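Step one of this worksheet: look at the structure below.
Note that one protein chain of the assembly has been removed; the remaining protein chains are unaltered in position.
By written order: A and B. Residues from 1 in each chain.
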Amino acid sequence: MIGFIILVTFIGIVIVAFSAVIQKKLADSVILLMGVGLGSVVLFFIFKAPDVALTEAVIGSGISSLIFLMALKHLDEKV
Amino acid sequence: MSLKRDLPTSTMSGFALSGILVLTLLNILLQNMPNSIQTAGNELLKLNANEGVANAVTAVVVYFRGFDTLGEIAVLFIASLGLGLMLNSNTKCDIKAESNFMLQTASRLLFPIILLFGIYVMIYGHLSPGGGFQGGVIIASAVLLLLISHKEFEVPHAVIIALETFAGVSYVLIGLVGLLVLDTFLGNFLPHDISQMGLLLSGGIIPLIYIIVGIKVGSEMSMIAQNLIKRSNDV
Partner (left out) sequence: MFEFLNQPEVIKIIVTIGSMALFFVGLFGLLTRKHIIKIFMSIAIMESSLFLFFIGLTFNTNFIAPILDNTHVNISNMNDPIPHAMILTAIVIGMAVLALGVSFAIEYYKLTGKTNIDEMNEMKH
């Protein structure tokens, strides 16, 4: 059962990351990057590493998205 | 079709081929790994039982590899300093639009709860998963919530400078006291009985150092967020 869950999560992460690279609007790819962080938190939980999962959850979804969104605002992109 | 003009197909097929080659090479190399390797982790887990700390990852980050954490704090400080130097503008930003009434009320309700949760994660770092890094970033995200929703809110500059200086200096001072008492930098000079494992006051200097790391990381992240939001020509 665990192997099946790991396979499905990896396929989901790769599809979301590929779609984040391809997008034309930049605000959409920032939100899809947060999806990559979410999938990686699920994988860290399955690999029995709770400290790494906590750190990736707060940094991947909170601070990293703030940095990219404020950069887009300073660069006068249409958000 | 416009799809063919968007995706560069020759580049993608080149990447796919090189990826398949690298993957077959890696899989052939990794087939000979045994399932349970006797590494240094087992020795550290046995040594950890003498320190009286329940969370083994905290003991490795703070005590067995405490010098790497000191270097990482230095890297964070340099990055925050560089960001503060680069984003320098003469005009103060004046936000023209008042935010929504629901956003203001909800952020005022949520701020103390998130702050309390961040302090809890920071203090109980040696008993359950958590610690200084996670707690500090949670506190910074609470400050960020207030920065977005109220346009006159600003953390005073002197407070952040005082917190950062206090945390950075006291980390090195604790290490030097360990050098004087026990002949090792960052030695454990407070009592750490193994019978106290699981209580809040256990493990010697390990919870003290992790709280100091948490204060420093939290104040630096708040500084980065405030510099990015407040220092612009027009928002």
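Going forward, a residue touches a chain if its C-beta (ideal position, glycine included) is under 8 Å from a C-beta of that chain, and two chains touch if they have at least 3 such contacts.
Small disclaimer: the values here were computed from a predicted structure and weren't measured.
Note that of B:Gly19, B:Pro112 or B:Pro191, the residue touching the chain absent from this view is B:Gly19.
Residues touching the missing chain, restricted to subunit B, are 8, 11-12, 15, 18-19, 22-23, 26-27, 30-31, 33, 35-36, 39-42, 44-46, 48-49, 54-57, 59-61, 65, 68-69, 72, 75-76, 79-80, 82-83, 86-87, 128-129, 133, 197-198, 217, 224 (touch as defined at the top).
Where subunit A meets the omitted chain, the residues involved are 1-4, 6-7, 10-11, 13-14, 17-18, 20-21, 26, 29-30, 33, 36-37, 40, 43-44, 47-52, 55-56, 59-60, 63-64, 67-68, 71-72, 74-76.
Going forward, only the chains that are shown with their structure count from here on.
As a whole-number value, the distance joining the C-alpha centres of subunit A and subunit B reads 18 Å.
The touching residues of subunit A, counted against subunit B in their complex, run 22, 50-51, 54-55, 58-59, 62-63, 66-67, 70-71, 73-74. Listing the residues of subunit B that touch subunit A in their complex gives 6-7, 55, 57-58, 121, 129-131, 133-134, 137-138, 140-141, 144, 221, 224-225, 228-229, 232, 235.
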